[in-house]
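Partial view: only certain chains, each at its native spot in the assembly.
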Amino acid sequence: MVRRVLFPGRFQPFHNGHLKIVNRLASKFDEVIIIIGSAQEGFTCRNPFTAGERIEMIDETLRASGISRDKYLLIPVPDIHKPMAWTTYVLGMIPRVEAVATGNPHVEFLYKWLGIDVVKIELYNPHLYSGTVIRRLMMVSDTWRERVPEPIARYIDNIDGVERVKRVCRNAC
Amino acid sequence: MVRRVLFPGRFQPFHNGHLKIVNRLASKFDEVIIIIGSAQEGFTCRNPFTAGERIEMIDETLRASGISRDKYLLIPVPDIHKPMAWTTYVLGMIPRVEAVATGNPHVEFLYKWLGIDVVKIELYNPHLYSGTVIRRLMMVSDTWRERVPEPIARYIDNIDGVERVKRVCRNAC
């Protein structure tokens, strides 16, 4: 019986904190189901990268970190704006999981309401390693690169991602 | 602790079979949560009556049958066309229930998948007492009246419901 854990996030972008968590989960479970949330989004200030781009860059990062595709699935899931229904919406789209790993109280409450086991994630320096913080950094400095795995920074450079964030966030933030 | 059971249906229209079920459930549980499904519909061949009309006529019928409002809630729920998410969509909108009562295998599978108790309903002569059968009868004969509680027939007459069914079903069926 394959033991799987669900790990949902928006990954805008995937950062060092996320990588630590996936590593930890991959050591405890047979498979990590990584949910790319808000998958319908892209080219906005809050969600500058498309789900396809996020899949590509996370996949490259995990493989570069020595984690084989046998250890994870990358699954994009669009928003439905119905929180109470979102949990089973996600669960119906993925292989059966034993638990949900999250550091987000909203997500934790929703899965507990459903009776699903929740693995509480100790976030690693959330004031440094958070998508929101990193996107803001991208607008003003080069130091965002230190907070993401190297393949993420390279991918973002290749798609001219810093310029993208600057332009779509000019009026939005 | 109030013991409640969920009873979902479209009730197009509510018929003698439905009334028997509600009576049975009301004797076993403190409260029956009656879900009026496809609540966004109305004036179509498959859903000729609006959710508001269905609430009115079921409410009149139950009270006329001596079932007080303390024993039931009538809750309209629109379709979301996402079956795997629909179960928790419904559960999030209603008071906590102990079980779901249904004779519909699709609904039964969905709630069991979720780990919810299902009370299997013995349908009472489903070839006679079914919304589809009764709507078809309405197009050709007066005998549909025998298959619904008297307050339902009266309500349908008051809103000129037979003519409505005939007209919206002419090309649709």
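Here the chain labels run A and B in written order, and each chain numbers its own residues starting at 1.
Everything that follows uses one rule, which is that contacts are C-beta pairs under 8 Å (C-beta built on N, C-alpha and C of every residue); 3 or more make two chains touch, one makes a residue touch a chain.
Predicted model, so just to flag it, every value in this text is computed and none were measured.
Total copy count of the complex, if 2 are in place?
Across the complete structure, the repeated chain appears 6 times.
We adopt the following convention: only the chains that are shown with their structure count from here on.
Counting only Cα atoms for the centres, state how far chain A is from chain B in Å.
Result: the chain centres lie 42 Å from each other.
Spell out the residues on chain A that touch chain B in their complex, using ranges where they run on.
Checking each residue of chain A against chain B gives 80, 82, 84-89, 91-93, 114-115.
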